[in-house]
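Okay, structure first, notes after.
The complex appears here minus one protein chain, its other protein chains still in place.
Chain lettering (A, B and C) follows the sequence in which the chains are written, and residue indices restart at 1 in each chain.
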Amino acid sequence: EPEPLIFAYSRPGRGGMRWPAPDVPVRPVEERVPAELLRRDPPRLPEVAEVDLVRHYTRLSQMNHAVDTGFYPLGSCTMKYNPKVAERVAALPGFADLHPYVPDELAQGALRLMYELERALCEIGGMARATLQPAAGAHGELTGILLIRAYHRARGQGHRHKVIVPDSAHGTNPATAAMAGYQVVEVPSDARGGVDLRALEAVLDDDVAALMLTNPNTLGLFDENIHRIAELVHEAGGLLYYDGANANAILGISRPGDMGFDVVHFNLHKTFATPHGGGGPGSGPVGVKEELVPFLPAPLVERDPATGRFYLDHDRPQAIGRMRSFYGNFAVLVRAYAYIRALGAEGLRRVSEDAVLNANYVMRQLAGLYRLPYDRTCMHEFVLSASNLRERTGIRALDVAKRLLDFGIHPPTIYFPLIVEEALMIEPTETESKETLDRFVAVMRRIAREAEEEPEVVRQAPHTTPVGRLDEALAARRPVLRWRPEGED
Amino acid sequence: EPEPLIFAYSRPGRGGMRWPAPDVPVRPVEERVPAELLRRDPPRLPEVAEVDLVRHYTRLSQMNHAVDTGFYPLGSCTMKYNPKVAERVAALPGFADLHPYVPDELAQGALRLMYELERALCEIGGMARATLQPAAGAHGELTGILLIRAYHRARGQGHRHKVIVPDSAHGTNPATAAMAGYQVVEVPSDARGGVDLRALEAVLDDDVAALMLTNPNTLGLFDENIHRIAELVHEAGGLLYYDGANANAILGISRPGDMGFDVVHFNLHKTFATPHGGGGPGSGPVGVKEELVPFLPAPLVERDPATGRFYLDHDRPQAIGRMRSFYGNFAVLVRAYAYIRALGAEGLRRVSEDAVLNANYVMRQLAGLYRLPYDRTCMHEFVLSASNLRERTGIRALDVAKRLLDFGIHPPTIYFPLIVEEALMIEPTETESKETLDRFVAVMRRIAREAEEEPEVVRQAPHTTPVGRLDEALAARRPVLRWRPEGED
Amino acid sequence: MAIDYIPHTDEDREAMLAALGIASVDELFRDIPPELRLGRPLDLPPALTEPELVAHLEALAAANPGATKVCFLGGGVYDHFIPSVVPYLAGRGEFATAYTPYQPEVSQGTLRAIFEFQTMIAELTGLDVANASMYDGATALAEAAFMAVNIARRERIVVLGGVHPEARQVLQTYAAGQALPVTVVPVDPEQGTTDLAALDRVLAAGDVACVLIQQPNFYGCLEPAPEIARRAKGAGAMVVVSADPVSLGLLEAPGRYGADIVVGDGQSLGLPMAYGGPHFGFFACRAEYVRRLPGRIVGRTVDRRGREGYVLTLQTREQHIRRDRATSNICTNHSLMALAATIHLAALGPRGLRQLAELCLHKAHYLAERIEALPGFRRVFRAPFFKEFVVACQRPGFDPAAAALDAGYLVGPDLGRWEPARRGQLLVAVTERRTRAEMDGLVAAWGVRA
Partner (left out) sequence: MAIDYIPHTDEDREAMLAALGIASVDELFRDIPPELRLGRPLDLPPALTEPELVAHLEALAAANPGATKVCFLGGGVYDHFIPSVVPYLAGRGEFATAYTPYQPEVSQGTLRAIFEFQTMIAELTGLDVANASMYDGATALAEAAFMAVNIARRERIVVLGGVHPEARQVLQTYAAGQALPVTVVPVDPEQGTTDLAALDRVLAAGDVACVLIQQPNFYGCLEPAPEIARRAKGAGAMVVVSADPVSLGLLEAPGRYGADIVVGDGQSLGLPMAYGGPHFGFFACRAEYVRRLPGRIVGRTVDRRGREGYVLTLQTREQHIRRDRATSNICTNHSLMALAATIHLAALGPRGLRQLAELCLHKAHYLAERIEALPGFRRVFRAPFFKEFVVACQRPGFDPAAAALDAGYLVGPDLGRWEPARRGQLLVAVTERRTRAEMDGLVAAWGVRA
């Protein structure tokens, strides 16, 4: 029996945190709060004992696949091992118990950490300055596009209303551009998986504000023409935005700033090993070239050269404005800072080298079994297609993914990028051993064989998970989005 | 596939903690250590990466049943819920980072905690003073018996060489007495499950040092004759030792000291909710009546009445000596202290009331299905016998236990106490909800039915665990007690 | 390097290179034009071993003495007690190191917890549905405004002056992207709540998509939110309320007085202050708007054998499907924080939450009354308040924040940070953690020395 919801353990009058009795005089709440504002019915939160609460969430946790339980080659997400030391230091009371409005003088350690992290990220990205405020990659994208908008406006180029994205782009790129009020123009990929230069030239005009690009791109391929692309976009008066989702391939090897990018976001939860939390928190700092620094959101952390003291500088008149409250996901920043300090320059380079080595190692061995749409050296990830399998056996990428679950392996990203049919996007990361990779290859081989010999085993997969294959269509057709007490449904 | 041993992840040269480079001048170790003392071959510890280490122990943990994952009615072990707040406070650096030889002045918080805990335990047990030194229940027993020995010796009664234990006693009781150099004399139980008074009288003589008793006893029954028993033993010049394993039944309700016991040990990991740790650490403080206080091991925590300062008093000339290094399992003491402070007098009494209520509630419902050898009101636990089942179906207590595993329930203690054949010793504890108890009863009913209708299902159980029923005989016959590299076995 | 978290031995690497038929990993980077290769080591501080790293971070943490002071700071982040079960359970690796539950069969832990979260948020807010979380209260409010604009098919966003100034800044930043007009309705300077007449004037134009209310507002005051909602509705505007979730133990669920969307910041629900993050935003709305919701949503379904299971659903709203037509660009949200809040709310239960809210109320009023009795001190606004209020001191030459700090107490922030005219006016927040002794201590620090 899969674990039920917490509400199954609830009984009226059971459990509930007890608080100390008031140590001050108490007057009826009605004297403090106007009657119209007082709550009439209590929220139907669960009423559970601590023992049932602990068991419930312990059991729930055991229903998750996670980096801590097994291989997780989810392409584009960089599910690398998250060092436990980062959890330890992020939980230090000196960080955890710090209110964001504490005077700067009483938060010098936190400010120094942010200052040093910004410098490290700028060095890694080849950028001048960075904001740590964005809470996630997509939030960083929005920040970056608004920075680009502010830049153009400040130069009297406010009419530029187009943002170009390749057809292989992450969905967040076009969504971000639209959210920032831009019109999205898609350019196709060429036969080698890079931006089609001719198509790009064709759409570049005086209305273009920016090109958003991931490099290596979502096919895991480094766009060899990046320098030329940058020239073209810059010549047209546009800027280059770097989606840092794939930065795990290039640490210490190549820098977006040197490639010609003007704005870069980093996914600290990907590249810098902060845990993904079942869907967040992430952190998406955005670095910019010198010309865009004035537009970075306030506050930035500055250091007084005279006293060496750090302070939050709110005085940024040209800034685009705030992107969120306070200064960013500080506790995530702590983890990323710890990671960078643990590895240093040599370690970070080794990360990318081994991430790329692992990806190529796996790719080469699977290339015969699954279709390799772009047969090139890949970077930290690569994309296979199950289209050959589908044609021969009817088994789809989804089936392969579900079958992998039976072997304790999290499937790759599937059906993305959109330009590859039956895509399987595989990112092993550098924290996986050769044995783990070999086992993955063996399992992928086995599934390919099963597809031929016993396709139903694959089509009915998974067989060993707490629940079987779930009906996603039903969920969307008849949405049930919250629990209700029996009889109320 | 069940998770292999950590050695499966080991490769020469892999992983391994890195330490800072020495910040002092270094000379070859051969100049510091005589050659004969230097290690020749390194220990073959595993060489693993942090990611594999974390996955391995995470997966191992998931192979355990625990209080945090489900019902655990293991009789005599009091597997109650362990409050998480106790873990939080025990980990406070002010406790965790304290060296035992720190001057008393710098450990006043720790000393106060021990002082207050001793007072609370003495109040609960009806004792004068207590030592917190013993590391577990059996260690407390040994301490207590050595105290009794010292007491007799000091009174010129050193010839007393017998310790009486009932036939229902925990194995630790006779083992302890023997370890302390005593001859063990067993007395039978009477028809109501208590000590047979006549038999007791028969063995009481001038050689008796003590009677060791659990009350409620291992049948979960309160010995109504305890006052008379105490009289008899005392009249014979012996002392009464209270095995505190079952104290969860009597908190705030009845005190061993008032029953006539002279020495009491407490199992903090049972009665006071400190976690059992997969087999420890426990903690077994021992309380004594006034006459035995001089013999308690040094040091005790005392309070200077003039200054209010706490100190470790090592000056105890009549003490039996040390039972272990330092002052006890301090971090366990912190948890137990937190538990007692959280509950207070009313809460502790409620613990026992509900523990007894739960046991009786379950017992009454199972009484028809399984044989109830002593049909009386039970205390915090009770003993059933599967002998009726065995006679009819061949299904033994062991089979019932193994089948329970398939329902996510930890089996009761089985085949103990020895005086009940096919014993199932069930201790629900107070931290289980009525729903949990009802489900347990339903499962026990189902198993009884299965025993009749499909006995093979029960006999082949468990079916859903990471490994099936294990061959314990083989393990003992051909002991393999450590891993060895392949080829070396 | 000191730590690399990489399992490869040199032998492993050699074997893998051999399998690839190459001599060096450099060959794998052949697609990077040589002139784009860095060609030097990154200029970063030297790598640290784990003991060095811990020592370094402990030193940085110790350089934040603000973390050890008694905290009366407010303004959206509060020093509430966190039950021990919350970090223990939310910190389990299976929760923390999973990602967005794209594969539901091996993500039922996260999915069920988030479904519980959605339920609890719906209950708290009095609305029908909630999403799986947003970054924080401020971005949730901005997204709510976008959603309302899309639903109402009007452009003007009206935000009350009592909304946190940083949330208003975020709103302005977001709105500027789409060139949406934002109008701020002033606060009555005596009451500390919305100037209703001014609101009416704004609403009269008939172009208002939504009115954004914060309750309690930034000054701690209780807005006449039901009345504001009535007026907004009357003008055809949608009503968005940003609520302190702890206050909802005591205050009416906004859905019950007309709110169409309720958002807020979840830090008060079991999350450390952490210098401002990560916390999370919650986002609830009426059922009819569900397909306009930004972000992830978990729904119930069944597996092939009819067993109940949970999945991410209604994904056609989202960026990875709809791309430039998505309801938002949000992808990664703050799931782990939402999980922590779910555990927190389950630990408290309805009575625990109510008691918590009442404790805050009682303590805040005790302190407010004591401060008001101090010479030279006054409470700036007259409206009823919940756990936070604004004080000003007229005593010449006396700096109340500095005096408090000297005695070990943090108060603020100073409203002058956002409103220069209010320089010297201080927010004072009182959570259940503040003891009478601490409050009396603050009052003593602000007393007139004999």
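Keep in mind that, in the parts below, contacts are C-beta pairs under 8 Å (C-beta built on N, C-alpha and C of every residue); 3 or more make two chains touch, one makes a residue touch a chain.
On a predicted model such as this, the values are computed, not experimentally measured, just so you know.
Considering the whole complex, the hidden chain is in touch with A, B, C. Check B:128, B:342, B:419 or B:443 against the missing chain and you find that the one touching it is B:342. The missing chain, though absent from the display, is touched by one residue of B:233, B:247, B:320 or B:423; that residue is B:320.
When the missing chain is restored to the complex, the residue among B:137, B:244 or B:287 that touches it is B:137. Contacts to the hidden chain, counted on chain A, fall at residues 11-15, 17-20, 48-52, 54, 58, 83-85, 87-88.
Within the complete assembly, residues 50-51, 54, 81, 83-84, 88, 92-93, 432-433 of chain C touch the chain that is not shown.
Following the convention adopted for this analysis, only the chains that are shown with their structure count from here on.
Looking at contacts between chains, the pair that accounts for the most C-beta pairs is A-C. Mean C-alpha positions place chain A and chain B at a centre distance of 48 Å. One simple way to say how far apart two chains are is to compare their mean CA positions; for chain B and chain C this gives 46 Å.
Once the centre of each chain is set as its mean CA position, chain A and chain C turn out to be 19 Å apart. Among all residues of chain B, those that touch two or more other chains are 11, 14, 49-52, 54, 58, 83-84.
Within chain C, the positions touching two or more other chains are listed as 2-3, 5-8, 12, 50, 83, 85, 88, 93-94.
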